[in-house]
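Comments concern the structure below.
We show some of the complex, not the whole, and keep each chain where it was.
Residue numbering begins at 1 within each chain, and the chains themselves are lettered A and B in the order written.
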Amino acid sequence: MAKTNPGWFFEDYRVGQVIAHAVPRTVSGGERALYHALYPARHALYSSDEFARNCGLSVPPLDDLIAFHTVFGKTVPDISLNAIANLGYAEGRWLLPVVPGDTLRSESEVIGLKQNSNGKSGVVWVRTRGLNQRDKAVLEYVRWVMVRKRDLDAAAPETKVPDLAKVVAPEDLVIQAGLDFTNYNFTLAGEPHKWRDYAIGEQVDHVDGVTVEEAEHMMATRLWQNTAKVHFDATNRADGQRLIYGGHVISMARALSFNGLANAQMVVGLNAGAHANPCFTGDTVRAWSEVLDKSETNAPGVGAIRLRLVATKGGEPFVLKGDDGKYLPEVLLDLDYWALMPM
Amino acid sequence: MAKTNPGWFFEDYRVGQVIAHAVPRTVSGGERALYHALYPARHALYSSDEFARNCGLSVPPLDDLIAFHTVFGKTVPDISLNAIANLGYAEGRWLLPVVPGDTLRSESEVIGLKQNSNGKSGVVWVRTRGLNQRDKAVLEYVRWVMVRKRDLDAAAPETKVPDLAKVVAPEDLVIQAGLDFTNYNFTLAGEPHKWRDYAIGEQVDHVDGVTVEEAEHMMATRLWQNTAKVHFDATNRADGQRLIYGGHVISMARALSFNGLANAQMVVGLNAGAHANPCFTGDTVRAWSEVLDKSETNAPGVGAIRLRLVATKGGEPFVLKGDDGKYLPEVLLDLDYWALMPM
């Protein structure tokens, strides 16, 4: 019997199944340093332990996207090794801070299945939770992927398309215990703009660009123990290109968004996301944001802001789709998330 | 007088000489994070502090190959700076865990010398030991290298070829105090295959491939403070290529072997090893393994497995040498080691 993991195929999933993903991972200051080396990350709460403490967080957390990538990476061998496409995200919430020394593992529940009309593949919806060493959930999100069938003759499962919220309701966002922005230091944070200074509909061009390299995206993707072949093996595609992990683009764009959104400190909700076009080495990634919504919170001085974060590899900012309603070819990412800001 | 180190030449070595290598190194969570960024390392014992504790290791250790590379790197300025070829390894044993905060240094004893018939070079055998800050040996191994003569007229030393074991006897393998695999979590480890599921002679194709980049192998090689020019200086060879440190290929292949040997957790013995052909940037490294032997141990639930680990840059798996008895040109590495698995 072959001992290697062929990954799961569409007909292997059942609605209600809970998959415990392998290889827990302890994260530390090493992961934090690498995150700062791989992305131009400058949000002060994750750069400075002192800044985090001044915001009421007695144990300074690691970047929210370190948690996301670590939890996501574990799901790849079971969810997306045979995926044709990563179709979407919904109902993502950060639930507990991840701090140096924490050990993360992931589990996913299959919440939806729909075979494609071509009979060759289907869509799998999973709700993934990241758990720490105390079995507390630190993060949860839904994603859905299109997965190949192994056996084209396998019967189609009963279709179940989950009913997913278009947006995480602001009252469902989890704010870390103790978070308090009333003594927030805008000088150290890098920009004076408060939550109240942003208007719904406002757009920000983040100006800077970063040309990406093979060594960088492979190091990042390995750091999260994401094993998908397409990111590492240049012989995998006819054109010899390695596809850059979509999460690398998310982190690059989020880091670039510092310039104009330096005070959108914490990512607390993931409403939706599309990896609109593939990213390859040599692409210069840029980003722009749009304010989609705002909400007050119960935490002192803390406002929630809903942002569209778009990564591109060229073209004009603030243009997302063509007349045909499809993403323009230079758009890499269209992400819809909630962040917390000083009010 | 020139103050730079020209390295040692063949006529500088004497049998019985003990060389204390320079620049001790403190390793920490930073080295661990980098190891995970540079290689697709997923063995759970080194990824998760919790998993290690569940296996009876109260202080979670760093990857065994971090110890190997760190100890090896220190020997380069004295042993292989003027080496023509790295010829072999033998009698390697991991003796004590290396944990974050440990400081490692190396020393080597010259145990054999044999001038080549051409009179221009010779073979030097050394037994190297890695020592921690308490002067306890953490690792020892023999390697032999072909080294240039500085002065071709220097007299040949008396030939002494050490008598080396072809294999570390299983009873000589050192198992860390407390190691216990009776509560081993196969789900978290990533594969269900136990020691008893592997048959002697069984072969495993590890399936995945990683295309290597200059920036990655140089970062890895520097991390171990290996100073050999050929790895860093593109002007050093006529073809402008940098030769990738053989240890980079060892770690890449060992990490790839997770897929099919996820439970071969700890490397405890190094029986033999050949860097069959050079590796260069752009090569896509793949790996396959063969079970050479198995042995029970005294530790609860712990079996020893002797594995051949072969790294290639293409070609078919399970083919090692041509009709001429020489390694095929696509074979990069042929390593023979002992690992510990749950029984």
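To be clear about the criterion, a contact is a pair of C-beta atoms (placed from the backbone, for glycine too) under 8 Å apart; a residue touches a chain by one contact, two chains touch by 3 or more.
All of these numbers come straight from a predicted model, not from anything done at the bench.
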## Note on the structure
Of the identical subunits, 2 are placed here; the whole assembly in this file totals 3
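Quick note on the criterion: only the chains that are shown with their structure count from here on.
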### Task
Mind checking the rotation angle between the two copies, subunit A and subunit B? C-alpha superposition, nearest 5 degrees is fine.
120
### Task
Would you kindly tell me how far, in whole Å, the mean C-alpha position of subunit B lies from that of subunit A?
36
### Task
Spell out the part of subunit B that touches subunit A in their complex, as residue ranges.
28-34, 36-42, 44, 47-51, 60, 187-191, 193, 197, 204-211, 213-216, 259-262, 282, 284, 314
## Note on the structure
Residue positions on subunit A within touch of subunit B in the complex are 2-5, 20, 22-26, 28-31, 33-34, 77, 100-101, 103, 105, 133, 213-216, 218-220, 222-223, 225, 227, 229, 232-236, 242
